[in-house]
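Just one protein chain is left out here, and the rest sit where they should.
This part shows subunit A:
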Amino acid sequence: MARGGRSGRARGEVAEICKALDHLTSMNGAKPEVIQMKRDCFQKLLRYMTQGIDMSAAFVPVTKCVALSKSDLPLKKMQYLYLRTTARQNSSVALLVVQTLLNDCKDLDPTIRGAALRSMASLRVPELMDTVFMAVEAGLRDPHHYVREAAVMGVLKCWHADAAGCRLRGLLGEVERALTADGDAQVVANCLYVMQQVGALKVTRDLVVSLLNHIHSFSDWAQCFVLDIVGDYSPASEEERFDILEVLDFGLSHTNSAVVMATVKLFLNHTAAFPDQQSQVLGRVRDALLTLVSGREHEVVYAALSNTLVLAKRHPDAFAPLFTDFYCRYQDPSYLKALKIDMLVAVTDASNAYDIAEELSQYIRDVDEQLARQAIRAVAAIALKVPEVNGILDRLLLFLGYEKDYVTAETLVQMAVVLRRYPDAAEACVDSIVEVNPETLAGPDERAAYIWVLGEHGQRVQSAPYLLEALVEGFADEAAKVRLALLAAVPRLFFRRAPECRGALGALLAAGAADADVEVRDRALFALRLLRHDVHAAREVLGAPLPLISRPGEEQAAEVEDRIFDEMNTLSVLYRAPAYTFIDPTITSVGAYDTDGEGSEEGVAGQGAPTDPTGMLLDVDTRSEASAGTAAPSPTPGSSVPDLLSLSSGPAAGAGRGAPDLHVGIGFPPAPALAGAGLDLLGDLEAVAGSSPAPAQNLGASLGGSGAGAGQPMDGGIADLLGGLGFGDPTPARPVTAEVGVEGNEKTGLLVACSGIWADATLADHGAPANPTHAHAAPPQTFAARWAELAHSARSAQVDLPLGVLPALATGAGVLARVALAAPTTSVRVVLEVAGPPGSNLQDALEGLQNLLLCL
């Protein structure tokens, strides 16, 4: 590994060493002081080689020096270190090297024979393979175990260099014989390893019995290897299984954590099919793991705890009483603290929730900001997990007043999450949240969360419209995410406190319609069109509360978790990703399927995005109309509104990350079938723009009737408002293409907007891209869950969104479907089928779709 820039200096060093060695060869090599000088010189030589200097020129003096001091073992061993590297750097000396080594393979001292053989097998110079084969063959029959150990490994080295040659000489047969016949445990272990590596290991009952009988004579590492092999063996009978477990029971109380972990895995594997036995084993396994978790070396604890977490997710009850064992210690490194916080959340149940929340509260004082944030997220996750939450909510409220801005910010984001789960808790929380000064909120996440709370629970806060108005004034300076949040929150509050919000809404839509960001603009235009067209429908859509969520959005799909469980005691557990995501060399990015939000802290490439409140804001669901005090059910003909897509109720919410490669295709059935009874949306919008007062009056009436507004008549109402914006024809005519490529990104996922109602939207079963399946019967609620699943498991899939009945389009109501794609490499086809009752107008349908495409 000579490096270019060093060559000048290197020549000087080579010369220096050669000169010193030459000088030493001229002295009497038997004298102890000469030997000592030689050793010192060799040390220097090796140190130079460490620096990457090619020392092959010193070959002759090195060999001479050793030859003249034959009896000195240290010199010999240093010579081997030198020879191995040199032979590879400089093949011209390789032949000479081999000759030296070959002589040493016949030495009387087994240490020299073994070391020489090991070095020789490592040479991998193709021309010399015959010599190496001979030496290895002789080594396999050596009387000393040290030489046989080296010879067995030599077979594997030969196999990788020349498999055919190995076969020809029957070396594997020799190894197989040694596997059962050799008396030295390390030789047997090496044989086992070689056989397994070449794929020729047959795990028979006899082999397992013989290995287990000698299990105690193996080294710790060989024991781990044997345990892995026995773990994959299926016992023929119940007794055999019990016997295996009994023999290996010692492993659970071993001081070497590697042996303990291998035993744990074996115990769990061998009892997997027998639940009652597994629950017995679980207690033993748990105690063994806890001993490791309380250990001293952080790396060992980390590995053990990662596995414990996987197990605790399966059996939380077994670990819940022991939660104090997972408290952070102050000298724990940050990765261990982060893992322990996850562990605490995993073992939380009703009995320990308060204690754990109290402990987590202490962690927000940690100097590490990321850790403090994680602790806050954990408290919120606990609030979502246990039914009795008031005390935990109080704790979150206390965090709001903590002096560090990032604590306030993270708490606010998490409060928004908790409020989506428990809207009733708003009464207790909203006042404290509103007290937060928006100036102190730096990041878009927390600003968006703050805005969401104002929009969602603004009816409880006297000053909400004015707080929002102030934020709208700074619209242009906000991040896109915050602008989107405003576009969701202000209309939402508008439908409940219209007079106070009118000003803000007008300014917001005006600014939004002129926004440079496509997503923001589309959303503003969409809201605008909808409001103009039909305020009832607009209220259904824009004024609807978000669906309740049941669990934190960071959890992994069950399928991924199962896979990781199966891969216990491997790196998969540390990375929280199945092996194929980081072991297969064709996958370069480890994070491809790392779906855990904390993945990036594992050093994995996956960039975890925190739960995204704007994501929720964009979601549309009108099923739970009553829950937030909106008006009575919609009088619009499109009463199929409740069937709108609800994309956020599953774990995919806010999980969009990476850069999905999206391809959206809009496919049409043959023309005759496309008899949609659509409405000419453009015409309609123009009618609205022409200041038709009807919708506005409707709005005024319904607002008054609902009692949510201030009860004042709205002169001219929304028509004035909208008309004043001078919003003309937004949709230039454009032919519909059959397939459109859409670049999604991590922020938005895929945004689908449609001026119409999808009466029935289902997600087809996903399958391989070559074989897409179509299913139309799944209820819309499963949509989000299916998406999450899809994103986790499929690299490519086809999704069908059958657009049910086109009359829905005629209502002019809209739908925003935000598809959060969790996996960055997912390629998705979305196919929209449009069908309708006879007599509908194809042109209308096309235009409806065109509108949809515009928004894509």
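Criterion: a contact is a pair of C-beta atoms (placed from the backbone, for glycine too) under 8 Å apart; a residue touches a chain by one contact, two chains touch by 3 or more; residues count from 1.
Just so we're on the same page, contacts and distances are computed from a predicted model.
Going by its UniProt record, the hidden chain of the complex is named "AP-2 complex subunit mu" among "Ribosomal RNA-processing protein 40", "Leucine carboxyl methyltransferase 1", "AP-2 complex subunit mu" or "Putative Ras-related protein Rab7". Across A:59, A:133 or A:302, the single residue that touches the chain missing here is A:302. Across A:38, A:118, A:420 or A:563, the single residue that touches the chain missing here is A:118. When the omitted chain is restored, the residue from A:150, A:356 or A:488 that touches it is A:150.
Subunit A residues in contact with the hidden partner, per the touch definition given at the top, are 1, 39, 42-43, 46-47, 49-50, 52, 73-74, 76-78, 81, 84-85, 88, 111, 114-115, 118, 122, 146, 149-150, 153, 156-157, 160, 186, 190, 193, 197, 216, 219-222, 224, 250, 253-258, 260-262, 284, 287-288, 290-292, 294-300, 302-304, 306-307, 324-325, 327-331, 333-336, 358, 361-362, 365, 367-368, 370, 395, 398, 402-404, 567, 569-575, 579, 582-583, 585, 587-588, 590, 601-605.
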